[in-house]
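Here it is, the structure, as structure tokens.
Apart from one protein chain that is not included, each protein chain of the complex appears where it belongs.
A and B are the chain letters, set down in written order, and residue numbers restart from 1 in every chain.
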Amino acid sequence: MTSTSPSGTAAALAACRAASPLVQCITNFVSMDIMANTLLAAGASPAMAHSIAEVEAFVSIASALLINVGTLSDGWVGGMKLGAQRAVELSKPWVLDPVGCGATPYRSLICAEMLQLKPTVVRGNASEIMALAGAAGATTRGVDSTAAATEALAAAKQLAAQHGCVVAVSGAEDLVTDGRRVLRVANGVPMLQQITASGCSVTALIAAFVSQFPQQPLEATAHALSYFGLAAELAVSAGGVKGPGSLRVGLLDQLATMSEAEVLAGARVLE
Amino acid sequence: MTSTSPSGTAAALAACRAASPLVQCITNFVSMDIMANTLLAAGASPAMAHSIAEVEAFVSIASALLINVGTLSDGWVGGMKLGAQRAVELSKPWVLDPVGCGATPYRSLICAEMLQLKPTVVRGNASEIMALAGAAGATTRGVDSTAAATEALAAAKQLAAQHGCVVAVSGAEDLVTDGRRVLRVANGVPMLQQITASGCSVTALIAAFVSQFPQQPLEATAHALSYFGLAAELAVSAGGVKGPGSLRVGLLDQLATMSEAEVLAGARVLE
Partner (left out) sequence: MTSTSPSGTAAALAACRAASPLVQCITNFVSMDIMANTLLAAGASPAMAHSIAEVEAFVSIASALLINVGTLSDGWVGGMKLGAQRAVELSKPWVLDPVGCGATPYRSLICAEMLQLKPTVVRGNASEIMALAGAAGATTRGVDSTAAATEALAAAKQLAAQHGCVVAVSGAEDLVTDGRRVLRVANGVPMLQQITASGCSVTALIAAFVSQFPQQPLEATAHALSYFGLAAELAVSAGGVKGPGSLRVGLLDQLATMSEAEVLAGARVLE
């Protein structure tokens, strides 16, 4: 069992490194390189496989499935749906990243359809979570990238409660809820927002961590967010970060080399 | 209004950072990561969205559209054309990067068709611009990667005059023309050619800059080229660049952190 203390984060990371879970990723083109490298750095094994011809067979050998709608097109939606359905049938966790939900009607529609396929976890920024709640018929309205955290939290709790999933809202402080409890994650640095697909990558990490603690998706999600944010902090602390280019390099280095002591000293999951 | 002096480059960069324009990119798979990171480093907001199902809706919320034909296939051409048409309808700038024009008949055909959709700016290397001029029926002939700059300039001026666009030719010294005036940009380092998609990325920057100065696409294009090339120069000056791997890192760092004083001291747009 994983607690919300730093020792819980350390245990979650240790479990991921020991098990090397195969995380199948159906994700956008922008994110593929950094997402695969993030998973490798955490000790997991990435597999980018999206084709309708093999997506179900792949889910059957994977430990978890990540679905990210970033560079969405009809040719990929079929594979996304088949994959999600198969994951649910096999009781394997799948995690949804509703990139850009709310930006276009098509995107909101597909995200709402994916939400019906019972994701284990949904992670997005405040705007995306609020848009997803709206697209799914919740009373929360408005899509604003400067959405107040409190408003996004209400949407997140509503989504989580209605759909029986964990919802994570990324921000200066990340919020994670199962509709009742709310965990806050106070790791990370603002410059992460200047690295494309850093949010996508942490969602893949969530899939990896949740696969090791399927009964505790709330805690496992928070630990993945904490570990990723802490890696960015440690990269900055180590010196050598001059901007987003070198932060990306340092981030991957720290994800791969982070020690238990560093996790214990730096992880900040708060209840 | 933006002049061709270093203060003009500084003003263009400041405008991009202040406005954070949403730049929609329909681009090749190779370029997506570095292009998105380049736009983020410049303070712009990238959105890679290509599907025919949402491309028009996305254009309506974007500040500019970038179309790059690098990993061209029929499945993407429809979205490219719809996007370009919608941008013109909405009077939003769109920028064409005719990657590999001249390499195959298919590629030349699609590039010529895109050219008919009235891009605001076209940027390519000498071979691509000469091939595009040939494919579009100009008298310039021949596709040679060692094409003389003067021959490419003639093709660029002809293209620009016939199609009412700005044409930029990348090279040791970049040339930018609207068919009458010719600006030269003397920034950059030769090693940039060893970073894949660096040319693609600067075309996306052009889209971002032009969105802020829609009445001055000639100057805005030159400023984007100058800013990008100067970032590479500053990365080398800062030390730590040992090859194309570290240059890519330093380039993104410098794009993100470049100060007004550095722009004023280093930008070289010449008329």
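One rule holds for everything that comes next: contacts are C-beta pairs under 8 Å (C-beta built on N, C-alpha and C of every residue); 3 or more make two chains touch, one makes a residue touch a chain.
Note that the structure is a prediction, hence the values are computed from the model and not measured.
Asker: Which candidate, B:Leu65, B:Val249 or B:Ala267, sits in contact with the chain we can't see?
Answerer: Here the residue in touch with the unshown chain is B:Val249.
Asker: May I ask which residue of A:Leu183, A:Leu251 or A:Ala267 touches the chain that does not appear here?
Answerer: The single option touching the absent chain is A:Leu251.
Asker: Applying the definition given at the start, please give the residues of chain A touching the unseen chain.
Answerer: 29, 32-33, 36-37, 40-41, 46-54, 57-58, 61, 75, 238, 248-257
Asker: So which bits of chain B touch the chain we can't see?
Answerer: 28-30, 33-34, 70-75, 100, 103-107, 193-197, 242-246, 248-249
By definition in this document, only the chains that are shown with their structure count from here on.
Asker: So the centre of each chain is just the mean of its C-alpha atoms; given that, what is the distance between chain A and chain B in Å?
Answerer: Chain centroid spacing, chain A to chain B, equals 33 Å.
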